[in-house]
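A single protein chain has been omitted; all remaining protein chains appear in their positions.
In order of appearance the chains are A and B, and numbering begins at 1 in each one.
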Amino acid sequence: MSDAADLTIAEAGGRLRDGSLTAADLLDAVRRRASMTEAIIHGYLTIDHDGAAASAAEADAAFARGEDRGRLQGIPIALKDNMVTRGIETTASSRILAGWIPPYDATVVSRLRAAGAILYGKTNLDEFAMGSSTENSAYGPTRNPWDADRVPGGSSGGSAAVVAAGSAYAALGSDTGGSIRQPASLCGVVGMKPTYGLVSRYGLIAFASSLDQIGPIARTVDDAVTVFETIAGHDPYDATSYPGALPDVRTGLTEGVSGLRIGVLSELVSEGVEPAVAAAFQATLDRLAKAGAEISEVSLPTTKHALSAYYLLAPAECSANLARFDGVRYGPRLDGASVEQMMATTRRDGFGPEVTRRILLGTYALSAGYYDAFYGQAQKVRTLVVQEFRQAYQQVDVLVTPTSPTTAFALGARAADPLAMYLSDVCTIPSNLSGDPAISVPVGLDEDGLPIGFQVLGPALGDAMVFRVARAIEELSGFDSRAALASSEGAV
Amino acid sequence: MPVEIDIARVARLARIALTDDELAHYGEQLVGILEHASTVQSLPTEGVEPTAHPLGIVNGLRHDEPGPMLDRDEVFAAAPATDGPYFTVPPFLDE
Partner (left out) sequence: MTYEVIIGIETHVELRTRSKMFCRCTVDFGADPNTNVCPTCLGLPGALPVPNEQAIEWTIALGLALGSAVATRSVFHRKNYFYADLPKNYQISQYDVPLCAGGHLDVEVDGVTSRVGITRVHLEEDTGKSTHIGGDGRIHGASGVRLDFNRSGIPLMEVVTEPDIRSPEVARAYAQELQTIVIALGVSDARLEEGSMRFDANVSLRPAGATELGTKVEVKNMNSLRSLQRALAFEIDRQTRMLDAGERIAQETRHWDEANGRTDPGRSKEESSDYRYFQEPDLLPLEIDEATLARLGASLPELPAARRLRYVDAGVDPAAARTIVSGNLDRLLDDAIDAGVDARSSANWLAGEVTAHLNREGMDAGDLGLDGAGLAELVTMVTEGALSATAAKDVLAGVFAGEGTPRQVAASRDLMQVSDEGALRDMVEAAMAANPDESQRLRDGEERLLGFFVGQVLAASGGKADPGRVASLVRDIASQ
């Protein structure tokens, strides 16, 4: 590949260190790629040209001084716009935060800065991370680089799209019900959701506090590991962050799958799965078996109810998390004769329909008389899901499913029916409820040339295992996503 | 199980000013979603504790030490309405 924008982080890192490329060159490559693709895919909401240039200069100066802060030094990274960045507009793709300039950085942002990464820009998402297509953004949808008439998935659609398009080397996304993995799958890139508690949520604009996790979107599993290592680890500013030892996800990364027990999660591999997706899934299983893995079928009946529990839990928490958007201390304000009116009008004007719908749903699920039947019950169902997964991992090392039952659907195809949209998350939601790690790896294309993702689920704190199996699949499938996109006809 | 929702009350609790048409529209959608979601009600959860944190960790406290605070100018630069050192809002009203 002659274009530096198509390098992996590992490759770019090598070129930075052997002197054949500078950080400024990498930034330049990304800028050029963005100028060619952004008009169509609209992955970015904000690009911090000056900040990025300054960081690139600083990274190059550091290299010259012999200072090497690690694999991300000098690498341009994109951030989903629900992560707070000091001095750079942060909107969560909502009008209620239009023009908001935060006075602080999210912890993951501080860690990336400290590692010498170049923070290139903020990417588009479904408003407040609620959605599976990025069509719920108040600033216009993002289009799939593989086919501009199709969605990139969501809610981290912008992050997945720019990584696929090459206008960032990697990106951070957030995953509450599949929002890293599903768009990664639809855009043919790697997307990983860490064990809940491994990555700080301080500075992540909250959707559902007990489900949200920040994770990497990258072109290769190795790159995803690099980003994970940089952002993960206990944070004293997040009480829910795990205080124990951070799993070492790099040491055993290339150990392969021989002797590993792989369980096919039977409830999630049949219903509504497109034939091409099913075929690619099976083909991958065959390769894994040939490589020495032991494949079996595992039934987890509670996963059938995971979607329902999720659609009570997540909106309930979000209804409280979004109460702070009231026009009092930040964001635009619509005046009113009283503060109550001001708040109600500001919120009415500032929130889109999906967000409004979920706030209403959540408020209802928590209200007096309904708490036990809805929210209270959903919390208990969550425990049943956790217990079932824990039991399963006594029999297998990982569980596998297709990441999404379908490939990228057309813009507007599901917008009218919220329930249909919610069903796109059926394979990804269970691991948000359990808090366990999960990853999506691209394994092939369907007959329309659209990417198919394969999902690996692991036990709590089994992030290393999840990365290891994904790495093996990446190698075994021999699928070069970047090359496929470059030669694809529908591509941007 | 049919679900009945006082959508106007829910909107008031959530402080979102909606028109009657919007209320009706959202009300219908909510009923649909809830009927789907209410399948959880049939699950046996006797004696099951709700999940607090998937990793079962507890406490997560910090020592009583002051730390860095924000600069008021930077905060106020992003505020919709201020008056001297205060944020301002319209009056609180009797209901």
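Please note the rule applied: contacts are C-beta pairs under 8 Å (C-beta built on N, C-alpha and C of every residue); 3 or more make two chains touch, one makes a residue touch a chain.
On a predicted model such as this, the values are computed, not experimentally measured, just so you know.
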**Asked** Quick one: which of A:D175, A:E267, A:E317 or A:E354 touches the chain that's been left out?
**Response** A:E317
**Fill in**
From A:P103, A:G215 or A:G263, the answer for touching the chain not displayed is A:P103
**Prompt:** Which subunit B residues would touch the chain omitted from the figure, given the whole complex?
**Reply:** 9, 13, 15, 50, 52-53, 57-70, 72, 75-76, 83, 85-92, 94-95
**Chain not shown, touching residues in subunit A** = 83-84, 90, 92, 97, 100, 102-104, 106, 201-206, 208-210, 236-240, 316-317, 320, 323-326, 328-330, 339-340, 343, 363, 366-368, 371, 375
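The rule is short, and it goes like this: only the chains that are shown with their structure count from here on.
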**Fill in**
The distance between the C-alpha centres of subunit A and subunit B, rounded to whole Å, is 23
**Request:** Spell out the part of subunit A that touches subunit B in their complex, as residue ranges.
**Result:** 100-104, 195-197, 210, 236, 239-243, 302, 305, 308-309, 311-312, 319, 323, 326-333, 335-345, 347-348, 351, 356-357, 359-361, 363-365, 367, 373-374, 376-384, 386, 418-419, 422, 434-436, 460-461
**Request:** Could you please specify the touching residues of subunit B with respect to subunit A in the complex?
**Result:** 5, 7, 10-11, 13-18, 26, 29-30, 32-34, 36-41, 43, 45, 48-51, 53-55, 57, 60-62, 70-71, 74-75, 77-81, 87, 89-93, 95
